[in-house]
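Quick one: the structure is below, questions incoming.
Apart from one protein chain that is not included, each protein chain of the complex appears where it belongs.
Residue numbering begins at 1 within each chain, and the chains themselves are lettered A and B in the order written.
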Amino acid sequence: MSTLEFRNVSKRYWVRGSGHLLALDDVSFTLASGQTIALVGQSGSGKSTIAKIITQLERQTSGDVLLDGTPIPRAGRGLRRYRQQVRMVFQDPFASLNPYHTIRHHIERPLRLDRVVPKFEVEDEVRRLLERVRLDPDELIDRRPHELSGGQRQRVAIARALASRPSLLIADEPVSMLDVSIRLGVLNLLADLQRESRLGVLYITHDLATARHFSDEIMVLHRGVVVERGPADRVILDPQHEYTRALRDASPDPDKHFGAAAGATTTGADS
Amino acid sequence: MRFLLSRAAFYLFTAWAAITINFFLPRMMKGDPISAYLAKNQGQISPEAIASLRTLFGLDTERTLLEQYIDYWGLLFSGDLGRSFSKGLAPVTEVIASALPWTVGLVGIATVLSFFLGTAAGAIIGWRRGSRADLVVPFATFFSTVPYFWMGLIAIAFFSTALGWFPASHAYDKGTQPGFTWEFISQVIAHGFLPALTIVVSSLGGWILGMRNMMITVLDEDYVTVAQAKGLTTRRVLGAYAARNAVLPQLSSFALSLGFIVGGTLVMELVFSYPGVGKLLLDATTAKDYPLMQGLFLVITLTVLVANILADVAYAALDPRTRQVEA
Partner (left out) sequence: MTYPTTAANAVAETLPRRPRRGSPLSRLGASFAMFRNAKSITGLVILGFFVLLAVFGDLISPYGPLEKDFTALRQPPSAAHWLGTTHMGEDVLSQIIFGTRGVLIVGFAAGIIATLIAVVIGVTAGYISGWRSESLSALTNVFLVLPGLPLIIIVASQYENPSLLLVAGVLAITGWAWGGRVLRAQTMSLRNRDFVQAARANGEPLWRIITVEMLPNLTAVIASSFVGTVTAAVLGLTTLAFIGVIPITNLNWGTILFWAQQNGAFPDYWWWYIPAGLCIALLGMALALVNFGIDEYVNPRLRSAGERARALRKKGATISDSVTAVRAPKGDA
């Protein structure tokens, strides 16, 4: 059981020539294991900044990020323990795996870094992790990323994120770079893994339909401010903020105009 | 504006680095050829000249390094680079001033000419990729790897000694008075033609290859395809769309390799006995004329920096992004 808390977090970037840009403005929320929250917003709304701050690739300008009530240390063993608990799946599986290294290397590294299992069990654990993401270890373990399809790569990235046995997972638009036909498979895999391990998942997306399908709660981010948060169905069916309403009306609705033709992304919601 | 300021800061820094290297070089030198020379030629050198030589070469050890450094800058600002041992104790600045125009004229014109010819040829070869024009590539490669000085020797052996078309050495015939006369100017052109040709031929290959590769990369961009699809004339697509964008990296690599090119062309002057700074530097090296060597290094470096600034200005003029920032 772990809880991640954002307490009044702001992030300011310096932009050459035009002063600074407030990417996040006083954002607060909590994410507990077992819980799934969808973070929805258009590009530039600050979604990725939240992901970067959670993974501590960047440090917040002000405010606190707390894990189980303790602020994240800047460096050292404490930061390592935090990173072992909170892992991230990147958006682009074509870029998030090192083209030079094998699949084995990618999954082995977190195992060794965090000493998850004794050395002699590393190989078995790599295979177990590949099986958990429904990949065939014998076929893939010694291959390099370019020999895999986009869906396979994203599964490898998920296995890598799970290797350190985290309690919280950040998934930054994990299916937006994949073919529409395989998106659902990857999303359902994430949902299964979330239930099996009682993970807390922050699902970052710009797609309201998958957000509703995948998560219990939806949090809407607009220009660095959280404008609305609530149960998924409530936010979709009865949006309080006008930005949420605009966002909902902008996404294709199969019932309204196009029938089955535009339903490719939303049919998932019913299955 | 920001671009210009950062470039200006860079050039000031580089000039400072060159001058500081020049300050420290003789101080790290083993032995002391200067005091030996001064002892041998006592009474022939004026006291001020001795004082400036002592400052330039770090013989004023009774002063602290910082004081020496400040004195050194003082000398530079008064235009005093010491006296040349091998040129009858003439001031180094005067010796260099008489040689510099020859080098700037010969190397400058030849290098710029080679850059323009090579870039134009590279643009056309890149445009006609896959055609017979590609045959130029191996030749360009060969000529770009031949040492300048060897090419010069071959050129002399062939065009001057065997065929007798051009004079083999010097900038003009002996006995001719320099001046604005047709006789003098025609001789300068005749004498400069062969070394200039050698510089153009040996550096042309590099520009052709660089521009060809940039063109091929740019031609794959969508905006070139769109320009063609719009039905623009070939000439316009080639000139205003493809070459216009390919020439920018070409120009910046020109600016950056100037130091390299100048090094090679200096040796050419030795081969052709051309009275420029390169020949002067090599003569000074042979004669162990340290004040002249130091002064030459400084002047050559500062000249290269000025050439760099000119290339930067050309880049800024061609690059719409810098112009936009200006406005």
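FYI, contacts are C-beta pairs under 8 Å (C-beta built on N, C-alpha and C of every residue); 3 or more make two chains touch, one makes a residue touch a chain.
Bear in mind that the values here come from a model prediction, so they are computed numbers and not experimental data.
S.K.: Taking the complete complex into account, tell me which visible chains touch the one left out.
M.R.: Touch partners of the hidden chain, whole complex considered, are A, B.
S.K.: Considering the complete complex, identify which of B:65, B:97, B:157 or B:313 is in touch with the unshown chain.
M.R.: B:157
S.K.: Considering the complete complex, identify which of A:74, A:119 or A:146 is in touch with the unshown chain.
M.R.: That would be A:146, which touches the missing chain.
S.K.: Which one, A:6, A:90, A:203 or A:243, makes contact with the chain that was left out?
M.R.: Spelled out, the listed residue whose C-beta touches the missing chain is A:90.
S.K.: Looking at B:149, B:172, B:272 or B:315, which residue reaches the missing chain?
M.R.: Residue touching the chain left out of view: B:149.
S.K.: If you put the missing chain back, which residues of subunit A would it touch?
M.R.: 55-57, 79-80, 83-84, 87-88, 90-92, 94-102, 104, 109-110, 113-114, 142-144, 146-150, 153, 157, 160, 164
S.K.: Against the chain that's been left off, what residues of subunit B make contact? List them.
M.R.: Residues touching the hidden chain, for subunit B, are 10, 13-14, 17-18, 21, 25, 29-30, 127-131, 134, 141-142, 144-150, 153-154, 156-158, 161-162, 202-203, 205-206, 209-210, 213-214, 216-217, 219-220, 222, 224-225, 228-229, 234, 238, 249-250, 253, 256-264, 266-267, 270, 281-282, 285-286, 288, 293-294, 296-297, 300-301, 304-305, 308.
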